[in-house]
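Note that this complex is displayed minus one protein chain, with the remaining chains in position.
Showing chain A:
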Amino acid sequence: MSQWEVVIGLETHAQLRTQSKIFSGAATAFGAEPNRQACAVDIALPGVLPVLNREAVVCAIKLGLAVNASIAPRSVFARKNYFYPDLPKGYQISQFEIPVVSGGSLTIRVGETEKTVRLTRAHLEEDAGKSLHEDFHGKTGIDLNRAGTPLLEIVTEPDMRSSLEAVAYAKALHSLVTWIGICDGNMQEGSFRCDANVSVRRPGAPLGTRREIKNLNSFRFLQQAIDFEIQWQINEIEEGRAIQQATVLFDPDTGETRAMRSKEDAHDYRYFPDPDLLPLEITPAWIEEVKRGLPELPQAMQARFVSDYGLSGYDAATLTATRDMAKYFEDCIVAAGRENAKTCANWVMGELAARMNRDSMEIAAVPLAPTLLAGIVRRIADGTLSNKLAREVFEALWAGEGKDADAVIEARGLKQISDSGAIEALIDEVLAANPKSVEEFRAGKEKAFNALVGQVMKATRGKANPQQVNDRLRQKLAGG
């Protein structure tokens, strides 16, 4: 009887794929020696001034267009004031009252169910540096290479109702930002990280008090952290304790969330417009220019896959999980012919995906070019290969054996036997050798028929066309 409704909103920090920082000309490349990419602006030497990186703005416009949001003709940068050694200025340059992107939405899919998650806003800001708390004679080490790296913080409305929906949203957003090329999506390196605001309430009741889980950098942690937090909050309330608003951290080792010790003033950021930066103007002409440079978006491509290739919505969504995957699939169709689209889809989502999964491989690293897979698909379509033989050809081509499907078929003698004379002869042999099975079949045992088919297939080492064997065998047994 204790029914609870879960309410989740996500804030995602996507690191933008620029060469240089958002307000300085220092490099953003990952993995440099400490402080080699921290210039005078990044370390906040006196007298320096920020100058906004045009490309960071282009990235924000792209996101805005991709989620159907409104892009502010004028937006304002603000100072978010707090003291921490990895923030040398004593404030983070962010956007507060007027962000560059407002509204918009993202469609997510949990199983067969589609749902729309509304976005509140997306704003540009700079990242902080990194504090290293290992032992430096009782001191903390500061690396400012990351300071000033451009981020787009994308904030949703509290529209998600389960950890599964939250993960589906995070995956859809991850797919979108990498698709439009504004973020490399590398979660290990922190290029895409989520904060989850979680609360619970009785259905229909006003929103409960939320707690914010910070810095989740994998989809698995996102799900685990939210699930733990939900259960914790429900237990607290059911035991008569009120939830206090708090920022919590997730510990992947214990699978638990715990409140950070925070000072009472921690959230008093005293935002105000940064006098060092003028308002950011984005003209309709600029938006149009950016729009022309956008690739076909996943949603549009999914709709096209359904209408042009007759795929299911689920298949279309799977094949557009990444732009590389979608391109592989379409390259495959170009070479195999549109009439074989469904077979191409099955092979890309089946054999190819399984192989990639097994070898934890990205599609860009797959040794089998889409034209080669298309070669296999064509030989299935014209009856040369059974599915079983096709898998053998796939294995061989994956291992780098043979220059294409036809070469492997030739070299290994894998041609499916479709020559009816040859099959006929084999069937006769098998019937003569298995009078008992023939008798049983005639007595009405369907199992006996399967045994006979098996014998014929065995005699051809799996190379006969199973449908053809079936048909001919039945005719023969019926006295034809």
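In the analysis below, a contact is a pair of C-beta atoms (placed from the backbone, for glycine too) under 8 Å apart; a residue touches a chain by one contact, two chains touch by 3 or more; residues count from 1.
What we mean here is this: contacts and distances are computed from a predicted model.
J.: From the list "Spore coat protein JB", "Ribulose bisphosphate carboxylase small subunit", "Sugar ABC transporter permease" or "Aspartyl/glutamyl-tRNA(Asn/Gln) amidotransferase subunit C", give the UniProt name belonging to the chain omitted from this structure.
T.: UniProt lists the chain left out of the view as "Aspartyl/glutamyl-tRNA(Asn/Gln) amidotransferase subunit C".
J.: Using the touch definition up top, pick the residue from A:Ala40, A:Ala300, A:Ala399 or A:Ala433 that touches the left-out chain.
T.: Within the whole complex, the residue contacting the unshown chain is A:Ala40.
J.: For the chain that's not shown, point to the residue among A:Val57, A:Cys194, A:Val248 or A:Leu473 touching it.
T.: A:Val57
J.: Out of A:Leu164, A:Met187 or A:Leu277, which residue would touch the omitted chain in the full complex?
T.: In the complete complex, the chain left out is touched by residue A:Leu277.
J.: Touching residues of chain A against the unshown chain: what are they?
T.: These residues touch the chain not displayed: 18-20, 24-27, 33-40, 43, 45, 51-57, 74, 76, 81, 83-85, 98, 131-133, 136-144, 260-261, 265, 268, 270, 273, 275, 277-281.
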